[in-house]
Each structure stands twice: as C-alpha cells, then as structure tokens.
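Of the protein chains in this complex, all but one are displayed in their positions.
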Amino acid sequence: MTYSFKNDYSEGAHPNILKALLETNMNQEDGYGDDSHCLRAAEIIRKRIGKPHADIHFVPGGTQANLIVISSILRPYESVISAESGHINTHETGAVESTGHKINALPSVDGKLTPQGIRSVLKEHYFEHMVKPSMVYISNSTEVGTFYTANELKAISDCCKEEGLYLFADGARLGSALCADGNDLSIEEFASLVDVFYIGGTKNGALIGEAIVINNESLKPCFRYAMKQRGALLAKGRILGVQFEEFFKGDLYFDLARHANKMAAKLTDGIKNLDYGFMADSTTNQIFPILPNTLIKKMMESYGFYEWERVDEGNTAIRLVTSWATKEEAVESFLEDLKCFGLEV
Amino acid sequence: MTYSFKNDYSEGAHPNILKALLETNMNQEDGYGDDSHCLRAAEIIRKRIGKPHADIHFVPGGTQANLIVISSILRPYESVISAESGHINTHETGAVESTGHKINALPSVDGKLTPQGIRSVLKEHYFEHMVKPSMVYISNSTEVGTFYTANELKAISDCCKEEGLYLFADGARLGSALCADGNDLSIEEFASLVDVFYIGGTKNGALIGEAIVINNESLKPCFRYAMKQRGALLAKGRILGVQFEEFFKGDLYFDLARHANKMAAKLTDGIKNLDYGFMADSTTNQIFPILPNTLIKKMMESYGFYEWERVDEGNTAIRLVTSWATKEEAVESFLEDLKCFGLEV
Amino acid sequence: MTYSFKNDYSEGAHPNILKALLETNMNQEDGYGDDSHCLRAAEIIRKRIGKPHADIHFVPGGTQANLIVISSILRPYESVISAESGHINTHETGAVESTGHKINALPSVDGKLTPQGIRSVLKEHYFEHMVKPSMVYISNSTEVGTFYTANELKAISDCCKEEGLYLFADGARLGSALCADGNDLSIEEFASLVDVFYIGGTKNGALIGEAIVINNESLKPCFRYAMKQRGALLAKGRILGVQFEEFFKGDLYFDLARHANKMAAKLTDGIKNLDYGFMADSTTNQIFPILPNTLIKKMMESYGFYEWERVDEGNTAIRLVTSWATKEEAVESFLEDLKCFGLEV
Partner (left out) sequence: MTYSFKNDYSEGAHPNILKALLETNMNQEDGYGDDSHCLRAAEIIRKRIGKPHADIHFVPGGTQANLIVISSILRPYESVISAESGHINTHETGAVESTGHKINALPSVDGKLTPQGIRSVLKEHYFEHMVKPSMVYISNSTEVGTFYTANELKAISDCCKEEGLYLFADGARLGSALCADGNDLSIEEFASLVDVFYIGGTKNGALIGEAIVINNESLKPCFRYAMKQRGALLAKGRILGVQFEEFFKGDLYFDLARHANKMAAKLTDGIKNLDYGFMADSTTNQIFPILPNTLIKKMMESYGFYEWERVDEGNTAIRLVTSWATKEEAVESFLEDLKCFGLEV
C-alpha cells in the first residue's frame, strides 16, 4: 500500500460537502442550474468577490470550463494567447482547437505570461493571413506551481485593456494560489483584474465542479446556450450548487487550500533540509524537488508521485501534489523515508 | 409548496448511492476513470449485459455521451439519422452540429425510427453533393415515452448491418424502457443489437453519470482521447464508478426503473378512469394525458409539470414524469385532486 | 453527341470575360484581392446597387460564399433558417453544419420562405436547450426556379428586422431572378432589403467567382480573415476582379441572364404547346416539365438533362436549365424532337 502525492483529486470530497449533499438530497429542485442551491451559491460568491453584477455558472470540470469560455467568446478566426505550459495547450487533448481556435503558445520558464510576451504575439499577427489574437489565457496557480503577484496580474490586465484583449484566468487551483505564501492578491482584487475566470472545485475538495465567473458585460449573453451545447448544463445542477454553497457560506474553500499549501510547505522545508534542489520555486500545493534516480525508485515503493522532467544523467525532478485531504503523518513519513533512503543510496 | 412531476431528476441520488460515495470517500484512487470503482463497475456491467469484450466508459451527462459517441465515429462529411423528436435533434442546442455533423431528421409519430424510414434517407443521399448518412441514432425509451420491441429493434439492427450504418442507442431512460409493461427485450438482447449505447444514470437515481458501452471493435480505439477532448474524462472519475457499481452489483438499477414505471402506470390508470385521453400510449415513466386547459391551470397550483402540446381550443397534452423517488402518496393526491377539480371546472 | 440542358455551367466563360482576362494577363497586380481590378469591380458594383458603403469581396464559389458568410456571422449555438429545399440544406454536403451550425429547415412547396414560417421556428426555439435561430437564408432565384416578388421579400425583410434576424440571400442565380418575367425588384431594391447577399458569377457566364456584398455595418469587420481561413482569399484574386468588372462596367451581367431566361421561356412555351404540364411555375432559367417516362428515355438519347422527381407511375418531372450560352437552335431542335418523339411514343 502506497500513499499518493500524485494529485489533488485522489480522494472524494470534503466531509462537509458530502454532508450537505445528503441533507438536501430528497428536496425537489428545478433542473439545469435553476435550483435554489445554485442561485444561493452564486449570490454568496458574488458577495465574496465583491462583484454584485457578475454572472456565475457551474460546470462539471475544468476542460469544459476552458473550452466553453474560450469558444463562446472568440470569433472563428480569433486565437488565444497562452503560456506553452498552459493546461489548454498541453493536457486537454486539443480541446480548444477542437472548437476551431488556434492557441498562440509562448515559451515561459515559470509558467507565467508577461505583457512583453503578449505584445510580441500581437506584433507578429497583424494581418488577415494570420489568426487574430483576441484573448489571453492564464492559469493561477500555474501548471508549475507558481502564482501571479498583484503587480504581475495588474500589468497583464492593463496590457489586455490597452490592446483590446479579453483576459481569462483558469482557476483550477485558484484557492492554492490565493492562499500561497507570498501572494498579495485578494480574491476581490483578482476578480477585478480579469474579464472571466473560474473557481476550481474538483482540485480543492469538491466531488466535482467549477464555478465560472463572468465580469465583462459583453460576455454574459447566451452563456447558458454555450454550456448546454457542450454538455455542461447538468440536469442535476443542484449538486454543483450545493457544493459551492458549502465552500463559500463560510471560509471552507480557503481553509482547504491553506491546508494543502501547508502540507506542501512542510514537504518543501523537509526536502530543502536534506539539501535537495527544486525545479521551480513554489509555495502552492505542487512542488518539484530534484532527486537522484535511485532514490526516486526507492521512494516509489511506498509513495505515489510522477516523475516530471529529467534534469541530468542521474537526477530527475518529481512532482508532489498535496491537497485538502493530505495527512500530516503521510508528509512526515515521506520525509523520514527520504532521509533514510537518501543515506542508503 | 407543489409536488413536481416535471422530470426524473428533481431529487438527488438514491440513498444507497450516497452511502457508497460516503463509504469510499477517503480512499485514495487514481484519477480519470482508472480507479478501482470504474474498473469494477465496468466488469459488473459487462457480465450483466453478456458482453465480456465491451469497452465501458463513464461520462457526466447525456449530451456529452451523445456528442462524444457521434463525433468520434463519423468522418467530417458523414451524418446521423434520427427521429425528428430525437433528443440530439431538439434539446441539445445543436451539440451534434457543433461537432460538424448534420442530423437527417425523420418525421415520426411515436418517436421511433423504422427500417423503411432509414432507407428513404439513404435513397435520397446518394452522391458527394449531399452528406453521407453513416449512423442511426435511436433513443429507448423515446422522448415521447414509447419503447422499441424486440422485433422493431431487430429490424433496425438488421437494416443497419445491411446498409453499413452504425447503430447507436441513447439510453438516458434505458431502465424505464427495459422495465416497461410490454417490453420483450432483455438488456443482453438489447446490447447485442446495437454497436454502441449508453446506460443512463442521471435520470434513474444517480447523482450524475452515464455509462457508454461500445460493442463494435472498430469503435473502441482512442475513445478516451475523444472523451478528454470534450471535457468528459473527469479527474474524480471514481464518483461515476462508485455509482454504477452500486447500480449493477445487485438489481438496484432496474428496481428504481420499475418503481418509476409503476408510479406512471398508477397515474395512467387513474387518469383513464377519469375518462381523459392521452397524446401517446406510454408504459414508461413519461406520460402525456390530455386535459382541459382550465383543469391544467388549477392543477398547476399544487403540482409541477409541463404543458407539452396544444391539442385543440380547450385542451392540452401535459407531460407527467415519475422517477425512482416519486412518492406513491403524491400520485394518489394528484389523482384525487384531478378528480375533485375535474368536477368543479 | 448530345446537347446538354443539365445546368448553367456546361461551357466556360462568356467571350468578353476571357478577352478581359487575356488583355490584363501580363500586368503585375497585388495578390489576395488587393489588385486594381477587384477594387474597380467593387466600386462599380457599389454604384450599380446604390450602396456606396457596401463591403464587397470576391470568392471562387457558391458553397464557399455560403459557408463563409454564415459561419462568420453566427455565434456557436446560433442556427440559420432555410427552406428545406435550400441549397445549404441539400447540396452542400453539410458545409454549414461542418462549421458548427444547425439549419432549421422549413418545408416549402415553391422553395420560398415566408414570415409566418420564420416566426414558427422562432416560437419553437425559445430557450437554451435549443439552438438560437439568428439568421434567415433565402436563395433568389430558388432551387426550383421561382423568385421572390418585392412584396414577398419586403415582408421577410421586415420580419427579420422585427425579430432581430440577419437576412442573407444566396444569389447564385440572382441575375436570372432579377430578369425574370414577373419580377418587380430592381437590384437596388433587392440590395436594400438584405443584410448580406452574393451575386453569382459561375452560373451566369463567369469562369469562376461570386461577389459577396455586405450592407450591415456589424458584419463587415474582419471578413477577410474569415475568407482566408476557409481558403477563399485567392492569391490571384485579380481573376475574380477582372470578371466582375467586365460584368458590371456595362450591362453584361443582366444581358446574359436575360438570354438564359429567354431560352427557358421558349422551351416553356413550346412544351406547353405540346400540352405537357410543369412541376413548378418558373420564369427563370430552370424549368421542370413533366413528361412520360418513355418520352424522357427517348429524349435522353439526344439531350442531356436530369430527372428531378417522379410524379406518378408513368410520368416524371425533368429539369431543363438554360444559360447565357444556350443556343436558340438547340432549343428549337429540342422542341421539334419532343413533338416528333411525343407522337411516336
């Protein structure tokens, strides 16, 4: 039996979420997100993010959130700018392209975009023989565990406004980003800087579900048509509403993210103490320590995790992901074993 | 407070399903359908339908099931034949067309296709200036509450084999069809007659989820790519596996369908006793009684249901849907009120 | 050797067109429609149709014109209303659906839409579970040889304005429609009643090419992007410009259409004199006489044409198409043979 640090969706849902599903189970509700829970959850979120006029929609998963938002906004010949490492550009099996749109992918060491990078794409794409970049996609936290500071996001937001680009933030791990050590963005500020974003539930303790938040008026009309067409308007939308109500009626959403980050920080500290380096500097719930291949092999007997990137002949960066459900004892045991096995190999 | 006969997804999930989710909640499982529950559920279903080599995949909803199956099978210029009333042709916001394919829609009084109708489409579409019909879509039970008999389905299946068409059955309400009074198809026989079908969970007591079953070898490769691209490969695929395991480890799936049908039959009998007619002859969980408009208005004060189709100046067909959760007292109360109010108006 | 009445594109181009291509052949011009001919042709057409601010684009063919116009206007979940017999719904191999959009097809005896029909579609499509009809597609002349009168087109145009629908007219055979006996629409009036339309060249004596005319300001931006993406922005766009310049610098375009109609009228008169009936009442260049099957067989030995629709056991409607190139002697010979063979069979 191994303990898994493979990802943040290895367990089911936080117990409070399941409890809420149980308690509301036999109430009759309208279908397709018109139920009382979705309405209430939307209202609570609007208040929490300080956007009383935002439109909020709940969908089952992140790939759906991304493809629906992007395809509902772009005209056929328009493209979206993303970091090369962006989830839409790597691990969604061409979902965005399947809706007809090119991704302009920018190399990036830390998984983040910059105004300079964005403008370089615009400069190159100036006439009708090329796609028309009309949207910027960022993820926060990023796929390599980094996050955007207030200044960084503000710079991108300003750039997008100046250049007439929509700004969309993938928040599959938004909780972890906003609770990260060093983060200086509140969710209100974050919400103010983007046209549309989603708050990830699946990777932060929900059974399933993400909440799409639309600030820009021009993007609001007919969004439910777009959802239905892509199969994201769930008959029992209530189960999404119930979960996000539970997340945001108190501070559960951020509590869970904080726990995940804390466990990652503990891992980071312990691994640093053993003098191993890291592929990237992360204070979110994904960390990328570099370990000797022999040690990795040994650790894999007791722990689940992915090898991420070969660093040199004898060393490889691995990915460790913590979550709302990660047990402190498991972290401690991992560090202990790392120490022991590290001495052996 | 009204009691709703609007649909079969007004409540959450059957208690056993929630119980199973709770009990397995904190186990660590692999993501994306590679968990032990999905594997076991698939194995149980294969046995139950007598198809040891079938590929089985779990997706969140019916529109996704339909659009993924159809778009993964057809070449760009190929089309799918459906009854005009087919769900893909009416209530999926053009999901199939959004993947690039035309639907050849055939008029049908009872929501069912016939070999004759299918062949009439083929005869019309004979050259490269027209789409190439390559697949037949049926729903069982249909959108108007009818179901296919063994002879009817066999005739369509034979026709498809002779004409080189794939046969796909939408089983959003498959349980209700196979448990309907008058049905002479076992699920084994049903499975043997189609290339691919799905077993609907959402409308039969699941929290969420449908199980796609692929019999035809040529349709199996790379199906998970198609799922991922459309956003249907859930990170926490386990929650789909857990539910279908619960459905099919015993006879829960069919028990729930039988209850829904029984409640509908009770409604039908009661309404017939009051001498009202029906728009269609249904023994599944959707019935379409024709009532005077004034009576409908009165009944709507206490019960939720949809007006379906205007019949004449003073009468309208309504739709009543029962489910695994429909309470017998609610049915009795509905019939009593119908009798009382019917005398008044 | 048979003489063909199969269609209006059996010959190459009108000699004046070829001459113009020859004379301008060795001039160096800019590519992609930025040449002097396209610019001049656009200017001449704007004047001729009384729309000084129209945007005009030249594309190789009709299917491209249709799919580019429609896909560049509609949002992903929006649909286009067409007569069931509309070219986009029948003979373009699902080109519109391949761009992601459903066609709402309305039955029609004479190939024409009416405000009543259009409104019936809108009434049915009222919520996000169905596509959103946002555009009306008509063809003038229609696929069965009829044309829209001023009153008919005005009624549709008013309906579209009231209902917020774009109106697009497929003018593959616009010349024939506007020169038809009984037509009371000038090209200026016609242009004023639609948001966008195209003037067909291929079927009226061009080697190749159609001119898309955009009146509605909101449809103008980025249209060249849409053209390029679908492969319709020809490197040697000049050859389209040269032809339309030749068409509209004088009255050649209408002269050719008039000749085609005159030849069709001569056929119609002759056939009527022989007491044969017609499937439709047409004064354009497509006519549909009903002939005995034995006579059809005999005539096919000397003339090319299509059988269109079986009328009864012994009779079939055929389609005869005339063009700018149809020789009067061929028409006379056809009528003579029809008379002779008609006596025999």
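By letter and in written order, the chains are A, B and C; residue numbering begins at 1 in each of them.
Everything below uses one rule, namely that a residue touches a chain if its C-beta (ideal position, glycine included) is under 8 Å from a C-beta of that chain, and two chains touch if they have at least 3 such contacts.
If you're wondering where the values come from, they're calculated on a predicted model, not measured in any experiment.
Colleague: Check each of C:38, C:213 or C:234 against the chain that is not shown and name the one that touches it.
Modeller: Only one of C:38, C:213 or C:234 touches the chain omitted from view, namely C:234.
Colleague: For the chain that's not shown, point to the residue among C:81, C:156, C:325 or C:338 touching it.
Modeller: Final answer for the missing-chain contact: C:325.
Colleague: Using the definition of touch stated at the top, determine which of A:5, A:32, A:58 or A:77 touches the missing chain.
Modeller: Of the listed residues, the one touching the omitted chain is A:77.
Colleague: By the contact definition given up top, give the residues of chain B that touch the hidden chain.
Modeller: 32, 71-72, 75-77, 99-100, 128-129, 131-132, 222, 224-229, 233
Colleague: Using the touch rule from the top, list residues of chain A that touch the missing partner.
Modeller: Contact residues on chain A toward the absent chain are 76-77, 79, 90-94, 97-103, 128-131.
Colleague: What residue numbers in chain C mark contact with the hidden partner chain?
Modeller: Touching the missing chain: residues 3-4, 6-7, 9-13, 15, 18, 21-22, 24-31, 60-64, 66-67, 92-95, 98, 202-203, 207-208, 225, 228-236, 238-239, 304, 325.
Everything below uses one rule, namely that only the chains that are shown with their structure count from here on.
Colleague: Given that chain A and chain B are copies of one sequence and touch, is their interface built from the same residue numbers on both sides (over half shared) or different ones?
Modeller: same
Colleague: Could you state the distance in Å from the CA-based centre of chain A to that of chain C?
Modeller: Here the centre of chain C sits 51 Å away from the centre of chain A.
Colleague: As a quick test, compute the distance in whole Å between the mean CA positions of chain A and chain B.
Modeller: Chain A and chain B have C-alpha centres separated by 34 Å.
Colleague: Can you list every residue of chain C that touches 2 or more other chains, as numbers and ranges?
Modeller: Residue numbers touching two or more other chains: 76-77, 99-100, 128-129, 131.
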